[in-house]
Each structure stands twice: as C-alpha cells, then as structure tokens.
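Please read through the structure below; I'll follow up with questions.
Every protein chain of the complex appears in place save one, which is left out.
Chain nomenclature is as follows: A and B, assigned in order of appearance, with residue numbering initiated at 1 for each chain independently.
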Amino acid sequence: MSTNGFEPQIVAFCCHYCASAAADLAGSMRLRYPPNILVIKLMCTGRIDLLHILRAFEGGVDGVMVAGCLEGNCHFISGNTQAKRRVQYAKQVLESIGVGGERLEMFNLSSSEGPRFAKIATEMTERIRNLGPSPVSRQKKEVVK
Amino acid sequence: MKAGSKLEQALVEGRFAVTSEIGPPKSVDAEVVRRKARLLRDHALAANITDNPTGVVRMASIACGLMALQEGMEPIVQVTCRDRNRMAIQSDLLGAAAMGIKNVLCLTGDHPSLGNHPQSKPVFDLDSLQLTQMVRNMRDEKQFQNGEELNPEPRLFVGAVENPFGHPLQFRSVRLAKKVNAGADFIQTQLIFNIKRFREWMQEVRDRGIHERVYILAGVGPIRSAGAARFMRDRVPGMDVPEEVVQRMAGVERNEARKEGIKICVETIQELREMEGIAGIHIMALEWEEAVGEIVETAGLKPLPMRLAASVSPER
Partner (left out) sequence: MIVGEQKPLDEIRDQISPFKKVLILGCGTCVTVCFAGGEKEVGVMASTLRMAGAVSGQEKEFLEATVKRQCEWEFLDQVAEQIASVDAVLSLGCGIGVQAIAERFPKVRVYPGLNTSFLGMPVEQGVWSARCAACGDCVLGRFAGVCPIVRCSKSLLNGPCGGSHDGVCEISPDIPCGWQLIYDRLEVLGLLDTLEEIVPPKDWSAGMGRGGRSIVREDLKI
C-alpha cells in the first residue's frame, strides 16, 4: 500500500502542567513540528479514559498520543501512572480488533522540554505515516465512496 | 474388635504397627498394584491404597484394595471428599466392606485444581471430619448419614489423618481431638521431617490425653535426592522439610543420596519410637516401594508384624 501523500491525523491528549506547556514552549521557541497533531489539553493525563481513546479512533484519527508528566512528578500524585496502565490496556484492545496497538503511545516529559515535545510529535507522525491510514478510517472512506 | 482387621488386632494388642502405601496405576495395569503388594506384604501390616492422590485420576482405590487383598496385603482404602458426595461414598463403602475390606482412611482430598483435571467440579459435600463421623455411625449406630437403618452394617476400622505442620499450628491438636471425637480409631500423620515441631504437637496431643483414645501412626518416608527434598519443601502443600534435612541430602554424593535418604528415615523412626503415644509408623515410599523392606529391617521393626498377625486367629 502506498503512503504517498498520506497525512495522518493524530490526537495528542496533553497534560496542562507539562506536555501542554512544553507544546507552547516549542511554539514560542519557533520549533517546527508537524501540523498533523491536534492537541487536546487535560488537567492531568489521569483524566484519560479508555472511551476517549476508542472514540478518537472511531472518529477517524490514525494515531493517538498521551503525554503526561515525568513519573514521580504528577501534580495529582499518580495520574500519569494510572494513565500508563489505561493506555497499556487500550493498546491491547486496539490490537485485538485489528486497529493496532502501536497507533497509541504514552510519553512522559516536563514543561521545560519544548524541543523534546517537537521531537516526539515528529517521531509519532513519522510512525503513523509509515503505518498508513487507520483501518477504521480506511474502511469508512471506502463505504462513503 | 470393631472391624477385626490385622491392623486393628496389632494395635489392640499393643504391637508397634507398620503400615505403608500403594499408589494405583494411571491405567488398567493391575500388575502394578499386585507387584507393589507383593513387595510390601512382608514388611508392613497393611497398606493405604490412595484415592486419586494429588487430584490425578488413577485406578479406583477399592478395586486396587481388593487386588492387594488377593496378594495377601491388607488394604487401608483411602476415601476423599473431593470426588464423591455422601451418597456415592456410602454406596462405595458398602461394596468395599462386602468384598472384605476392613480398613478405611478418611481424608479431605487435594483440591482438583492441583491435579490433572483442574476444570472438574470439586464435590466436598462432606469434609473429612463429617466423613469420619459418617463411617463410624454406619458401623456403630448402624445407620446411613440420613439416619435410615443400615443392616447389616459395614465393619470398618476407621482411620483419619492429621498434618501437625499445617497452619494455624495451634489448631492442629484441636483438629486431631475433633477427628477422634468424630470416630477415628487410628490416625496417620503427614510425613515427618521436622521432628522438633512434631514433638511439640505430640506434647499437645498428650496434654489433651488424645493419645490414649486413638492409635497414632507417625508418617515417614525416604527422600531420594536433594532435589526431591527441595521439591517437597517448596512445592508440596502441607509439607515441612527443614533446611538441615535439605543440606544433609545435598551434602552427599549423588549415588549416595538414596542411602542417605533411607538413613534419615530410619533415624526419624528411631526417634519416633521413643515418643510416648506413638502406636506405629506409616511409611510412604512414594513410588520407591523397594526401600520399605530395607527401612523396616534397618530400623529394627522386625520380627515382621505381618507374620505375627497371621498367627492370631481372625475373630471379631
């Protein structure tokens, strides 16, 4: 399958205290990162639920990233470690239905890591671009045709 | 006499009794049972016939008991609560008694999840105490578990087991007393490697005066290798194998291990014989029946209790 011209859509659930701030910092530092990423700000990645991740894929995105604070640095003590377990479970669900667990990833970073956010966003975009369109959206488009 | 078995006679007469164990085959190979019976009959007074031990399906204990009987080895048929409800157990026991089986050993049974049919439905309609009481009542009260009359009744010498090493430790002598109150005529214990703990338990047993109301046969068995010792220590539920025993087995050359295992067993027997309240020894050879003769001889348990027993007229 050719990925020529394919531009993935990726949702990034980002924690207000770290990843979100890091994304802003990347912007003010005028660092480039792919426009494929749609950032959704959460107060904490502990807010993430399996349903959010599934609904995102069902709605047609090709990849999802969850970005929270470094482990041990959560403002709500354990939100990011809870998110980690939920992401792990969601990966299994996605794998079992043929969407693919590798389309979902969790990252941990601090608010000062603007450059790292840009790097993660670029790498994730690259990963999804290589994987091609999500089988869910691919089928949907064919049905529409 | 309650049942008139050779085991009962020996115990009543105050002779130090030796029992052993026969594991049925995992097939219809009757020769396995017959061979073990021939191997043990000159060394032990009676032999337990295990009932699907460790939850692994094997030939029925009653059937094997009859084969042992034909070979001149008195059987102690084991009955567990795991695979049969009170109806099946009673009906089996009527058949067993009618066919000439005189000793029965009442156990809870290992859980099926530890065996080779882990998906089967565990029964446990009764527990070992209730089973013991039921068998005693069948014989002494001449009644079925439901209270209906049973005539003629099965004359069975009723055994039960106790594990002095199970937890909570404080409850173990209480449980023994309960089993005796329920009707146990004799008790066989779990394999003893931790003599110190066993002594403590026996002290409690004597303090409660239980040893005067029941015949206690202390369980022993030869360890084959250091690996076997470790396996029993770590993997067999309810076993207490002290580090010094493992070290002793590990401390000898590989080809000397079996000899050392027998030596430990004989030493244990000698210590047990000195204890007040021990009426005999139950040797569990665990598929090493060849060792039993040597153990009995080395431990000085001859003259053969079996031959002595044979000279006693078989009356009730």
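Here is the rule we go by: a contact is a pair of C-beta atoms (placed from the backbone, for glycine too) under 8 Å apart; a residue touches a chain by one contact, two chains touch by 3 or more.
Only a predicted model underlies this, so the values are computations on that prediction, with no experimental measurement involved.
A.B. asks: Among B:142, B:175 or B:197, exactly one should touch the missing chain; which is it?
C.D. replies: The single option touching the absent chain is B:175.
A.B. asks: Using the touch definition up top, pick the residue from B:103, B:145, B:194 or B:268 that touches the left-out chain.
C.D. replies: Residue touching the absent chain, from the options given: B:145.
A.B. asks: Which of B:3, B:129, B:249 or B:283 sits in contact with the chain that's absent?
C.D. replies: B:129
A.B. asks: Identify the residues of chain B touching the omitted chain, counting contacts across the whole complex.
C.D. replies: Those residues of chain B that touch the unshown chain are 81-82, 86, 108-111, 113-114, 122, 124-130, 133-134, 145, 161-163, 165-168, 171, 174-175, 177-178, 181-182, 190, 237-238.
A.B. asks: Just the residue numbers, please: which parts of chain A touch the chain that's not shown?
C.D. replies: Looking at chain A, the ones touching the missing chain are residues 49-51, 54-55, 57-58, 93, 96-99, 135-136, 139-140, 143.
Here is the rule we go by: only the chains that are shown with their structure count from here on.
A.B. asks: Which whole number of Å gives the spacing of the CA centres of chain A and chain B?
C.D. replies: 64
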